[in-house]
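Below is one structure, written out as structure tokens; comments come after it.
A single protein chain has been omitted; all remaining protein chains appear in their positions.
Up next is subunit A:
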Amino acid sequence: MNTFELLGAGLLTAFQWGNLLYALIGVTLGTAVGVLPGIGPALTVALLLPVTYRLDPAGSLIMFAGIYYGGMYGGSTTSILLNTPGESASIVTALEGNKMARKGRGGPALATAAIGSFIAGLVATLGLAFIAPSVVKFALSFGPSEYFALMLLAFMTVSAAFGESTLRGLTALFIGLALGLIGIDQLTGQTRLAMNTPNLFDGISVTTLAVALFAIGETIAVVASRTAMDDRIQAVKGSVWMSREDWARSWKSWLRGTAIGFPIGAMPAGGADVASFLSYSAEKQFSKHPEEFGQGAIEGVAGPEAANNASAAGTLVPLLTLGLPTTATAAIMLAGFQQFGLQPGPLLFVTNAPLVWGLIASLLVANLMLLVLNLPLIGLWVRLLMIPRPWLYAGILIFATLGTIGASASTFVVFGIPTSFELGLLLLFGLLGYLLRRFGYPIAPVVVGLILGPMAERSLRQALQIGQGDPTVLVDSWISVTLIGLAIAAVVVPMILRARGKGKMLAAMAGDED
């Protein structure tokens, strides 16, 4: 079957009532968490992993992807109206969008963000559908050594390529890798680093770690800071509709943003925050009104918002075709696939074609739903921003503990009192998350290390077993050599840039999460 037929069959799956409902729940939740500061799509998907354990795999995955897309839409609303990005990919939107809102042009800013996100989501999802089959064909020739090289590249781009410091990125990655070692070894059944605690034999749960780092760590960081608590919401004044001039100035930016965002997401080269930052710089270059930048230029909203949505779709290319997550959200979605016994990668397209194509087609449907949710219903989301901070964060902690206990109900006896072991881990990793933030360490590499670490180890050991212990087996194909070369470049090039004083740009492109 060709791509059109597969996508058509996928659309039939997507239009089943159950799947439509999952998509709707996903995009609604996604928009909500995108709007609310302090929580993002990575945390939400992590929280839902235990909840969806018993639900339909296809539906749950559609819901996760809907959350990812929705988060990208919702984040722009907060950036524009509050000047605090709702999620990290919307940081640059806050630059121009909030200025527009202060001038009473909040409506058109929200509109160009939503329509741009829609167009980018549409084009990029179609791009995903048409690129995926060729990547799959290529990836079917990969052996363990190529996979190991690929994961090495992902580790380096996620941890060392962007951000303020190579050292802190790599340290965060190795904390994640060390946590991933805990528990029973998959290949030999030997227990490792479990400190004779049976509760640890199954390893550290993705949900617990992600929830602790993102929700607890963030809550403590916000409450401890003296400055994080004074924001003012800009009311949406005037018409939501864009004028003819707004349209004329926006459409090229949408397309440029899409063209920048999709490849960045698709290559293991960083997440949506990188894409939106690059798009912002590009718009500044191309604009006929460069003097408006910093004062509320509509191009500066249209481009980055299109770029972050396109890169979210792009991220799904390596995730679905290679099983390779390049962002924290994608890594947690990978854990979601694994919880249903599915391993994303080229074989999934062969063995589970209806599921994969149903998922891709659902993204097109979800994108349409998001346009409706984010334009006519924008007032509803603005109301979410009115929740006072104490109630919001206290509520976030309720859901954080809910997801954690849901992930594992194991009991641990302290001084004769039965306590929840998983909540103890939550607290421990929550404090770790706070300290990481305080000392400027990125969070995403820890999560990616935990999830991808054991997979990389398996590939490494399989490759070395095939080569009977000869390490040169890791570099005996040109694909592996290229990938390892790129991985080394991803560490070394940014270090040189930082040493030459260009580190500020890399720091600005780094994201905290998602």
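Annotations for the structure displayed:
Note that contacts are C-beta pairs under 8 Å (C-beta built on N, C-alpha and C of every residue); 3 or more make two chains touch, one makes a residue touch a chain; residues count from 1.
Keep in mind that, in the parts below, contacts and distances are computed from a predicted model.
Candidate names were "Aspartyl/glutamyl-tRNA(Asn/Gln) amidotransferase subunit B", "NADH-quinone oxidoreductase subunit M", "Response regulator receiver and ANTAR domain protein" or "Tripartite tricarboxylate transporter TctB family protein", and the UniProt protein name of the unshown chain is "Tripartite tricarboxylate transporter TctB family protein". For the chain missing from the display, the contacting residue among A:L140, A:V223 or A:V372 is A:V223, taking the whole complex into account. Residue A:L397 is the one among A:L384, A:L397 or A:L497 that touches the chain missing from this view. Considering the whole complex, the residue from A:L187, A:A248 or A:V350 that touches the absent chain is A:L187. In the complete assembly, the contact with the undisplayed chain comes from A:P50, out of A:G10, A:G26 or A:P50.
In the full complex, subunit A touches the hidden chain at residues 50-51, 54, 88, 91, 163-165, 167, 170-171, 174, 177-178, 181, 185, 187-188, 190-193, 195, 216, 219-220, 223-227, 229, 388-391, 393-395, 397-399, 401-402, 405-406, 409, 411, 414, 417-420, 423-424, 426-427, 430-431, 434, 438-440, 457, 460-461, 464-465, 468-469, 504, 507-508, 510-512.
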